[in-house]
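Missing here: one protein chain of the complex. Every other protein chain is in place.
== chain A ==
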Amino acid sequence: MADVLSVGVNLEAFAQAISAIQALRSSVSRVFDCLKDGMRNKETLEGREKAFIAHFQDNLHSVNRDLNELERLSNLVGKPSENHPLHNSGLLSLDPVQDKTPLYSQLLQAYKWSNKLQYHAGLASGLLNQQSLKRSANQMGVSAKRRPKAQPTTLVLPLQYVDDVISRIDRMFPEMSIHLSRPNGTSAMLLVTLGKVLKVIVVMRSLFIDRTIVKGYNENVYTEDGKLDIWSKSSYQVFQKVTDHATTALLHYQLPQMPDVVVRSFMTWLRSYIKLFQAPCQRCGKFLQDGLPPTWRDFRTLEAFHDTCRQ
């Protein structure tokens, strides 16, 4: 409202400025008229020249005067739109045909939205920074200078070392057999067979686990050309659920400085699925809920829960 009022105060100046502009225009057109008419109606050549120059000079003076007047007035008018929070777009509110083009109200709405969005995004980013899900060594706070130093250690490990870690884990759990292959260069793929319950395909990047897929013991884990099928999911709902939980586990177990410990804890967690069909839920004591057995295993205690029964 204040802006509208201040514009109203300056209306006088506006009207004067507009008439000043009109005066300026007419004086300028007079200059050109005089130039167009040229020298005439005088007896002598000198008289004609003199009269023409005097006339031309008069016209230019009046242009100059009008221009000065306009400049003075324009200072009076000022810049009313500057202090409006929406800058020039704030002038849209002056549009009298509100009903046809509700541009201004929409604009305000959008402005509020974007303000709110910014506020919430700020809150969310603050919270997310507290519980970072980044699995690599370079954390948020690390400055750009130090970053290159931290990176290579965990991502580039000798193949032999990876093989050793995997075979040690393989020996650790007798009911779990791990088959390691490298079909595409240096990245290892593991086929983990857990008892007669399930098979897990684990895609690794160095010692980081990138992706896991859980399938049934009797399901085919190879594509037609004999490669490990890392894309298709299990046809059983149980194993689709377990795949989801395994992906959650990947994000839970993280220790960038010791990737081998991460793999070992993930496998230990995975091993608890040996009793997938035999363990009742620790909370409700039942086997089935919505047709599914307890598919969740607690990260610390490895106890079995239904997806909806866990805390």
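What we mean here is this: contacts are C-beta pairs under 8 Å (C-beta built on N, C-alpha and C of every residue); 3 or more make two chains touch, one makes a residue touch a chain; residues count from 1.
As a working rule, contacts and distances are computed from a predicted model.
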Statement: Name check vs UniProt for the chain missing from the figure, options "Probable spindle pole body component alp6", "Polynucleotide 5'-hydroxyl-kinase GRC3", "Mediator of RNA polymerase II transcription subunit 20" or "Anaphase-promoting complex subunit 2", returns "Mediator of RNA polymerase II transcription subunit 20"
- prompt: Which residue from A:Gln22, A:Thr223 or A:Gln278 sits in contact with the chain not drawn here?
  reply: A:Gln278
Statement: Considering the complete complex, of A:Ala20, A:Val197 or A:Leu270, the missing chain is touched by A:Val197
Contact residue for the chain not shown (choose from A:Ala249, A:Leu292 or A:Cys309): A:Leu292
- request: Specify the residue from the set A:Phe32, A:Phe56 or A:Tyr217 that touches the hidden chain.
  value: A:Tyr217
Field: Of A:Phe239, A:Tyr253, A:Phe266 or A:Phe305, the one touching the omitted chain in the full complex
entry: A:Phe239
Message: Contact with the hidden chain only, please: which chain A residues?
response: 196-197, 216-218, 236-239, 276-278, 280, 286-288, 290-293
